[in-house]
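For this depiction, one protein chain was excluded, whereas all remaining protein chains were kept in their positions.
Naming follows writing order (A and B), and every chain is counted from residue 1.
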Amino acid sequence: MTVTTDPVALNEWVPCAWHGQIAIGAALDTMIFGQDIRVERTGDQDYRVTTFGGDSPRELPVQTRYTCVFTTLGDDPRALPEIPEFDEADRRITGCGRVGVNTSPYRIVENFLDMAHFSFIHTDILGAADQTEVLSYRTEHRKDVDEIWAIDCTFYQPAASKAAAGGQLTKYLYRVMSPFSVMLYKNVATDPSRNDAICVFIQPRRETECLAYMPMAIVDEQSTIADIIDFQQSIFLQDRVILENQRPALLPLDPTYELPTRADASSIAYRRWLKAMNIRFGILEKQAA
Amino acid sequence: MSVAQGRWTGVALDHQIQPASSNPVVLNGQALAVWRGEDGPVRVWEDRCPHRGMRLSFGFVRGNTLRCIYHGWAYGADGQCAEIPAHPALAPPKTICANSYPAETRYGIVWTTLGDGASGPPDLGPDEGWEGVRSLFVAASAEAALTALARFDFGAGATTRMLAGDIVEVSFGPELRMLVVVQAMDDERAALHAAAKGARATEERAALAKRLERLRADIEQA
Partner (left out) sequence: MTIRLYDYSLSGSCYKVRLMLGFLGLDYDRVQIDFYPGRQHRSPEFMEINPLGQLPVLEDDGLRLRDAQAILCHLANKHDDSGQWLPRDQARFGPVMMWVMFAGGELMAASAARLHDALGYDLDIEAARAKARAAFRVLDDHLTGREIDGGKWIVGDTPTIADVACFPYVALAGDGGLGHEEYPALRNWMRDFRRLPRFHAMSGIPEFV
């Protein structure tokens, strides 16, 4: 495809590399929204991102946060979200590299928001085959930050995290920060007063071709980083086979095209929000009658 | 496309669609889930769960319901959603229904159509005594597969004749004949489904299958 002209999609910050992926002095060629870009690491914390191919090259803004390098093609992008957990000194901060997923970015976000699949796709880990019920929860559009939240979520989990010693009723808070980023807070097995923070930031290469980054700020003194990464990657690759086999890959916003139930309240809120912002990139256009 | 939308086409061998299984099939670019309950007939549905679009060919069968792998939604033989595990007490609305196509097993082959199915599968004589030989999948258009099939040398004494636009009969004498049905997957891929009948059908099945592998090589070299 050519570079998208959708101004809504273009005015978002998206990741284009994870910090540590590129050696100092080296560069990585990648793509956002159909636009070829080159990410050069010019210093320990310094990156330079430029477009190439097509029009005359231009330099893009860069930020390094949450283990990722972010850039944007927009002139007036939405700010990156504040996630204070990443600044707490005792947290284990890690990314999981990046994982390729051949679908639209919205399918990835919706899957991350969804509790009803835990028993079937993350069996014996995030859900039990005999405890499939999703209890009612609330969603809200927080207009001050223009984010979608799902609150009062609970689900029975046999092994909620690498640190969990057994089954627990896990409390979740979900937060959609942009069309291409989502995160959750879930209560820590060993300390009920604190929450693990797990994010997914999506780099849309093309409409149905994405790279997913999963920065985490975890409360866990025991596990090795290898264990924490392995747990999160295992979960994500259980989802990936689903994501790549949803049809169509583009997201339908027509509410009669795919039929939700109460457990999908967060997906419904997310789709309504996408529709209201009139985003076109990666969205299934209405078929001509 | 060589196969008109309304026409019935063979899409699998009956014996290869096992009890309690769901299988992916592509017909004229349309993805289908071909599934069978723990007992009973084969069903052909659109390969898409009405809930969140997950392919139903990834689903699993319990009793005579097909469950979507993603959220376990259960669909009965009529396509109606019968259960939503996230809400065990909820009676699923009637609007939640898998999109199904006509399906029939005849001559050891599963037939379907993307049209209304009014005509039924082709009538090629009595249904008794047919057994599946094997299916072939070729990196060639259905037209190219048919052309190569029609002129393929099935061995001494074998005669080949076209029964319909996409069906060929190969006769090996009074004790053995074979049907080969060509299915367009898309513009570049086709499937062939072969079934045999006659006193020698069972003992010759392995040899026929090997011969069909030679046909596959022929088609792909053409």
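Details
Heads up, the rule we're going with is that a residue touches a chain if its C-beta (ideal position, glycine included) is under 8 Å from a C-beta of that chain, and two chains touch if they have at least 3 such contacts.
Only a predicted model underlies this, so the values are computations on that prediction, with no experimental measurement involved.
Considering the intact complex, the chain excluded from display touches A, B.
If you put the hidden chain back, the residue from A:96, A:134 or A:150 that touches it is A:96. Among B:9, B:23, B:112 or B:141, only B:23 touches the chain that is left out of the view. Remark: the omitted chain is touched by one listed residue; of A:10, A:121 or A:218 this is A:121. The hidden chain makes contact, of the residues A:145, A:225 or A:277, with A:225. Summarising the interface, subunit A meets the missing chain with residues 18, 20-21, 95-100, 102, 120-121, 123-124, 211, 224-227, 229-230, 233-238, 240-241, 244-245. Residues 12-13, 16, 18, 21, 23-26, 58, 60, 67, 69, 72, 134-135, 137, 185, 189, 191, 205-206, 209, 213 are the ones on subunit B that touch the missing chain.
Assume only the chains that are shown with their structure count from here on.
Computed centre separation for the pair subunit A/subunit B is 39 angstrom, with centres defined by C-alpha atoms.
Contacts from subunit B toward subunit A in the complex involve residues 31, 47-48, 50-55, 58, 69-72, 84-88, 90, 92-93, 95-96.
Taken in their complex, subunit A has these residues touching subunit B: 110, 114-117, 119-121, 132-134, 241-242, 245-248, 252, 258-264, 267.
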